[in-house]
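Every protein chain except one is present and positioned as in the full complex.
Coming up: chain A.
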């Protein structure tokens, strides 16, 4: 069914009946199942003389299907009692390895811990394992079920804090499964994995499950080194269902196959697809960097939007179920809205959906069911149902958690044919579809739009193709602007992202390490993956240095020393010249002479070349001054700036080449007079003028006609040739311009001296002088490069983060968290417990007595600033009492930040202060007061799911505060925090997950 570069006919609207199932025409050869297997041994490791003592004849668990080679390989390692890192695609079946590890531990009476990055994922895994093994418990921030079970599913954060606090589990756990361990590269949370792995008990074994990462071996080496045990790597690129990648050009009307299921990139087809891009007309284009809203623009005049066409086509070709990824929650919903006309489900399915939906919603209270009556029509529980019934779903983090779970369940049951999702859907439980569509190829990453990385592409496209159902998975990329073939190729065929450490130090970590007798933050750093990678880079850097040095040695120059001498002279000469020029051309001196018609020489290579030219004379041309004007900048509007100090632009008539690039922006380049080009008046800064001649030419009154300008330039050329080799007479700075500053005199005298040296110099007569000088310059550059690499080398050999650790310890001492002997004090003990919010600011707030006098709901509202991170435009200011509290918070935060700055911790004070956001204070206040959820949704402008997540996180912080107050014996405060928890922990916000 896949003809190369197929262009489908537009299906006619209305009938969306399915065609009869097509048979795949190609007999696809299954891709190779092979996997790569490595073992990393710790340095100095000797094999145990005898093979593992007990070999179980019976496997701990039997699977009803034949295992793939990588699975059985990994399981063999497990049976041998050795750690293993499995790196494979999402759909490949890594869970098999995890569940085998669990079965094995249960058989041997050992504990096993399964950690995952996301609470929702933990819930799902808990359900999955509970069905299979029964002796399973769950610990997330929100719920704890049977913490005494042999197999514990938890979030990585919980596991870390468990290790800091000490728990019997740490002495009983034999196997630790880290799922989605590639999360370690997450900028914010990645460090949690690193700490957890380093701190894990020395006698336990690990199972790491990760997406494909090219440096899995490096990771295993690290684990082997830190835990002094062998660690296996099982890596496979294998996908049970091969993928085909298509491109759908926006405005076009068909799919183009760019990568076939054998993994071949088809250049021609790709080009064709780009040519089919219908350029957006000027009128449509939004000014500036306006939000990309492709597909959102409803088709002009009755035309359908791209997304609608796409879905229609997918349904018609039976490529459903389909997941359509977009990168913003709102876009997701808007896209789904456009599908309103479609109906993809039969009556039977509709009944099913309604039943499932209603039984799930029964968990909610009646008030919550009529949740909100306002903004996003999709969020209404009541409005969601009709859409779901038609087989269309939306999934993003802004949804009510319960709704999200219903949709997941419906999708797994195959009742949703078309799901609009954000990136979050691409991690975790196996929820594959036949087709994955990328509605955008760019993503906003906080400060700018960028292309999707190949790693992200791999992760998301991993959702395509259901094992055992689909012959192949289909990936469709909707492209709306010209992208370079290389960019596209990189995205579609590129390597997976490397697993790089995102290690950073937090005060919480430092304190926790310092508190414990064996702990030492430096040891943690030394054992971190970050340090490991830094150490590893050393041989590479050394090699680079060697190469560069070799290259430098290979450059042999005759008479090098005298040449160097000459080079230095040139350099000095140039610097002096520049100095003189700066004096002469300072507006004070030169403005009186920039009359119209003055001949000036200009630099014309200022930016294009990066090699600093050795000889400036090469880049000079001449022009006629027409006018000059002061450059207005924002600051010098007021009269205080003297005319001499302002900067000026000079309009000069000279020869230029005008180029227009695609966007239509003109770029003007000045070229020598004799070359082809138009005579034009260009505006240049004074600094671009090289020298001013004493001559002035007559300029015609009207320069508008091309001829007039051409004639004027001809006159310039004539004048130039008249003076021939001598060059035009220049204005004499002293006599003509009356410059009398001493610095000028000194400089000009030195120039004279230098010039005489030039002539005397032995090498000046050498015919190949110029080439030789260029070679010498190259050599100098190499030397500089070697120097800079050596510098990085030096900095990586010393302990990374050493300075930062020092600075941060200084902060802790200054604030009285630790004594000068590094003993953790009262405040430090509080900060130890706080890991979900900024520990310093919160602790300071607590010891400043802020929490003591305010009401509980005010306190909860204040704490909400610690957990809310999204920016909301024009959010209403909270009421006065709350604003006052918020100001106190800001003061405290500013003081903390200022102190950190003083202690040489790199921090931006203002952005740190601004990171506390008051946007949901009102909402949380009234939630704590007992309002219904739909009432607080009317107060704020945020997504329900986001608010719920914030309140749950708030509860987490409160729990930590309870522990903190308890550990320092503040029973009153503890009771207050406990009361706060009971006030916010209710109803829909803490509705239990459907998976439990």
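To be clear about the criterion, a residue touches a chain if its C-beta (ideal position, glycine included) is under 8 Å from a C-beta of that chain, and two chains touch if they have at least 3 such contacts; residues count from 1.
Operating definition for what follows: contacts and distances are computed from a predicted model.
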| item | value |
| --- | --- |
| Absent chain [UniProt protein name; select from "ER membrane protein complex subunit 2", "Exosome complex component RRP4", "glutaminase" or "DNA-directed RNA polymerases I and III subunit RPAC1"] | "Exosome complex component RRP4" |
| Residue, one of A:188, A:362, A:447 or A:518, that touches the chain absent here | A:518 |
| Chain not shown: contacting residue from A:453, A:792 or A:967 | A:967 |
| Contact residue for the chain not shown (choose from A:187, A:202, A:701 or A:760) | A:202 |
| Full-complex contact with the absent chain, from A:118, A:174, A:811 or A:991 | A:174 |
| Contact residue for the chain not shown (choose from A:346, A:592, A:816 or A:930) | A:816 |
| Which residue of A:265, A:847 or A:990 touches the chain not shown here | A:847 |
| Residues from chain A at the interface with the omitted partner, ascending | 48, 53-54, 108-111, 150, 165-166, 168, 171-174, 201-204, 228-229, 514-518, 816, 821-827, 829, 844, 847-849, 852-853, 966-967, 969-970 |
